[in-house]
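Attaching a single structure in structure tokens format; questions to follow.
Only one protein chain is missing; all other protein chains are in place.
What follows is chain A.
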């Protein structure tokens, strides 16, 4: 079953959290940020082209105009493919692992899968970001040598930065599945 709720990110933009339960031990949580607005796109393009036209009027060199078009196109492609993240999702499969996916505006998806044996815990941490203190959800990875130690911290939802209320929902969903592996009988 799927349900969607609206929240706000740390900078105030509206985001949506979608929860799907595929089975008793498999849950998918996706945070979707706002899409690229036509307004901001046209504003950026017009600004660049006005500047290019002003330069052309000063220098009488038509290469400036074609260079401006080129730069706009390349810049847009780079922005859509490498910078603008549309949706970040977390797929928790009990006894297999946790999969973190980021989908970019151009359709590219970058995925990381962390096996359950490496996951120590999922926690909410505080961090100082610029002039604010924000909360973020992160996965703690187990240190293979030291059973009490943490070898790495993997932060989640880095580009959408949801606020604490949204993070608490995600945290509760994850913990319900992570607890199952403690109650299950451990085999050597």
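Please note the rule applied: a residue touches a chain if its C-beta (ideal position, glycine included) is under 8 Å from a C-beta of that chain, and two chains touch if they have at least 3 such contacts; residues count from 1.
The definition used in the following text is that contacts and distances are computed from a predicted model.
A.B. asks: Which of "Cell cycle control protein", "Ubiquitin carboxyl-terminal hydrolase", "Geranylgeranyl transferase type-2 subunit alpha" or "PIGQ acetylglucosaminyltransferase" is the UniProt protein name of the chain not shown?
C.D. replies: From the listed options "Cell cycle control protein", "Ubiquitin carboxyl-terminal hydrolase", "Geranylgeranyl transferase type-2 subunit alpha" or "PIGQ acetylglucosaminyltransferase", the omitted chain resolves to "PIGQ acetylglucosaminyltransferase".
A.B. asks: Of the residues A:10, A:26, A:64 or A:164, which one touches the chain left out of the display?
C.D. replies: A:26
A.B. asks: Among A:4, A:115 or A:179, which one touches the chain that has been omitted from the display?
C.D. replies: From the options A:4, A:115 or A:179, the contact with the absent chain belongs to A:115.
A.B. asks: Pick out which of A:11, A:42, A:66 or A:95 touches the chain that's been left out of the picture.
C.D. replies: A:95
A.B. asks: What is the set of chain A residues that contact the non-displayed chain in the whole complex?
C.D. replies: Within chain A, the residues that touch the unshown chain are 22-26, 28, 91, 93-96, 99, 101, 111-113, 115, 117-118, 144, 184-185, 187-188.
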